[in-house]
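Every protein chain but one is kept in place in this view of the complex.
The block that comes next holds chain A.
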Amino acid sequence: MTDLSPLIAVVDDDQRLLESLENLLESAGYRAITLSRPELLFEPGRLQSVDCVITDISMPGIDGFELRDRVIAARPGLPVILMSGRHEIAEQIRARTPPEPFFRKPFDGRALLDTIERLIASSRA
């Protein structure tokens, strides 16, 4: 791994999930920072350093939707991937157009990695 590999921020209030996603991202050659609280993403300088954000939707305080809006306001074009373990949220999101990057937990790690790769490539294009 070099410092040039993309940096992915993972936001979730479940520590086990943070660890496993960090592991998955590292196994695919990415660098990862894990954040157990959404507000940590907005600490000075942090958002400028990341290439993609993966966030849980159901979190106390700032939820995933608000986090996505704030990220897009601060850094337009930065890929944000939403995830949730709640089926009802998944149904809600899938009904939306245009479709937005979303994964319902549990999800296939390979599919997540493919999406990250595609979104980062198009954000850099």
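For this structure, a couple of remarks:
Assume a residue touches a chain if its C-beta (ideal position, glycine included) is under 8 Å from a C-beta of that chain, and two chains touch if they have at least 3 such contacts; residues count from 1.
The rule is simple: contacts and distances are computed from a predicted model.
Looking at the choices "histidine kinase", "Sarcosine oxidase gamma subunit", "C4-dicarboxylate ABC transporter permease" or "RNA polymerase sigma factor SigY", the name in the UniProt record of the chain not drawn here is "histidine kinase".
Touch with the chain omitted from the figure is made, among A:23, A:92 or A:122, by A:23. For chain A, the residues in touch with the chain missing from this view are 13-14, 16-17, 19-21, 23-24, 26-28, 58-61, 63, 83, 85-88, 104-110, 112-113.
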